[in-house]
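Can you read through this structure? Questions will come right after.
Yeah, one chain of the complex is gone here, protein chain that is, but the others are all in their spots.
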Amino acid sequence: MSDLSLVKDHKDDKEHTPRSRRRGNGKMAAGAVVFGLFVLAAVLAPLITKGDPAEQDLLNRLADPSPAHPLGTDQLGRDEWTRLVYAIRVDLRVALLASLVPAILGSLIGIVAGLGAKWLDTAIMRVSDVVVSLPLFIFFIALVGLLGPGDGFLFLGPGELPLIIGFTLVSWVVYARLMRAEVRRVRSMDYVRAARSGGLPRWRVITGHIVPNAIGQSIVYFFVDIGLAVVAISTLSFLGVGIPVGTPEWGAMIQSARTVIQTNWWLIAAPGAAIALAGMGLALIGDGLDDRIKS
Amino acid sequence: MSALIELDDIRVHYTVPTRRHSPPVTLRALDGVSLAVERSRCLGVVGESGCGKSTLANVLVGLRTPTAGRVRYDGREVGARRSKDLCRRIQMVFQDPVGSLNPRRRVRSVLAELIDHHDLVPDTGMNSALDSLMEMVDLPPRVLEARPHELSGGQRQRVAIARALAVQPEVLVADEAVAALDVSAQATVINLLADLRAELGLTIVFISHDLGIVRTLCDSVAVMYAGRVVEEGTAEAVFTAAQHPYTRALLRAAPDLHRPGTVRRSPALEGEPAGTPETNTGCVFLPRCPEAEAACASAPPPYIGNESHRTACIHAVP
Partner (left out) sequence: MTAIEPVIEIANLTIATAGPGGVTLVDDVSLHVDAGECLGIVGESGSGKSLTLRSVLDLLPSSLVRTRGTMRFRGRRDEESRAVDPRELRGHGVSMIFQEPMSSLNPTMRIGDLIAAGPRARGVSRRDAADRALRLLGEVGVPRPEQRLRAWPHQLSGGLRQRVMIAMALSVEPVLLLCDEPTTALDATVQDQILTLVEHLRAERDMAMILVSHDLSVVSRIADRTAVMYAGRIVEQGPTRALIDDPRHPYTRGLIDSMPQLHGPPVRLKTIEGSPPTAGRLPRGCRFSPRCPLVVDACREADPPLMAIGPYRTTACLRHSAVNAGDQP
């Protein structure tokens, strides 16, 4: 009387995986390799470099690449390769936190807006409108300037906390809006109605049935956002805002090398390439995730 | 026997904002629906899109609070907030077998969550409870470990029925529960519902646009149009001696495998189902009715007939 076989079993999955899903897996793998190499380099930094990114050698300034200095030295005779690798720690740490904090905060706000009372939703959306209308970079420069670099906080270096606060104030909006839209879509799905009519309490419906199905797009954006944050942080420190000059940080490195672009162009090209590659790797992960979710 | 579920003059009205400078419009999804279903019976609700049949399902399971009117369950009046136990007693099976199962959950986890929440079996008995649920809906136990996308449409719909049965309900509200299925899967699910009703004494409210299925499954039928029940009675009476012009048109419009070949020169009914304008104080079917006359426009027609067959049409013969 019944269908005796499952229509698909897991063996089948490999043969009939939709194309977009396979393509997504490829992108994710490529992105993960790139990103993984960065993380690995950051962790193994003391082993693969000279060890101290601040060590100066004033007799050996602006040296050409050589076996001792694979990327040469900068104006203060610091090893560029060492600085480049140590900068991963700074850039990724700040970028990760500058995305994670707003992601969590914004998603929670979005859930409240999507499922809460109408007045609350209206209030949150109006506030988000105001934030969206702010001129981002001017706001940033003002805010970070106002807070000053400070001395660092817990494991954060000087200038990092103001950056994270600044990013949080601006980019929670994206997560809140994404989450609100998704939560509203999922809320009217039949499986949610089924869970509700099964008498499950509201919080269990939300945590067990609505949020897990609504969170996909936010996760995708989270990965893209880390990449964007890397670019933004470097841009800001290039402009002299945020991370103090002298810290091994890609944007700051480009900034200090800009006067020697004619002779020692690699001092700019190397951190530039690092920024681009990190951003690309993260975007690939996000894009691949997106393909997977949509298939 | 007294009715298990009774709806008394249920109204669900929505206020829809229109363009600026014009007053908001009130949509009447349900406009004075009274129905009663006895225990272990099967009521079919038929009608076209927008007739309010899905709203009716939502009112029955408590997903929508009526604007006015009373719902009684087992003789007691049901308030706006339902107790956990009452939620358990009335369960719903949805139309779309894809959208009605949480794509991220395995079948086991969805069923266990509900059983657990209602403390229906001791923890040690969970596995056997789940196995017997699967048996009840004719699925192999390994479906428990599947996620929805690994199942066919018919299997998903049986999982949806198992989910409803998991909490040991008394009433099953099926909203177009087989409409999205292929013919052969549809037949097995219809037979399953008939069997469950016989074995468990379930009361079923079966909402469908397909008259053939309702004829196969139900003892009584309510025909809805624009938020009202225009004809209601035993399936036998409604299908063999339809009184309302709309019911007759529906019966005539349904394509029939064994009575084709006659090329009709005109369709059964002109126009399309649409909301009835607020200005219409008469019969809801008036705009499309081929038999309308002046009297139909003045007041809603009263029900003519008796408990086993009543019709809201002034032309109906008692």
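Per-chain residue numbering starts at 1, and chain names A and B are given in the order in which the chains are listed.
Heads up, the rule we're going with is that a contact is a pair of C-beta atoms (placed from the backbone, for glycine too) under 8 Å apart; a residue touches a chain by one contact, two chains touch by 3 or more.
Keep in mind the model is a prediction, meaning the values are calculated, not measured.
Residue B:L257 is the one among B:A80, B:L257 or B:A294 that touches the chain missing from this view.
Residue B:P267 is the one among B:P24, B:P103, B:P267 or B:P302 that touches the chain missing from this view. Residue B:H209 is the one among B:H13, B:R70, B:H209 or B:H315 that touches the chain not shown.
Residues of chain B in contact with the chain left out of this view: 48-49, 152-155, 182-188, 190-191, 194, 209-213, 215-217, 235, 239, 249-261, 263-264, 266-270, 272-274.
Here is the rule we go by: only the chains that are shown with their structure count from here on.
The distance from the centre of chain A to the centre of chain B, with each centre set as the mean of the Cα atoms, comes to 49 Å.
Interface residues of chain A facing chain B in the complex, by the touch rule stated above, are 1-4, 6-9, 189-191, 193-201, 204, 208-209, 212-213. Chain B meets chain A in the complex at residues 61-63, 82, 84-85, 87-88, 90-92, 94-96, 99-105, 113-114, 117-118, 138-140, 142-143, 146, 149-152, 154-155, 158, 160, 163-164, 166-167, 188.
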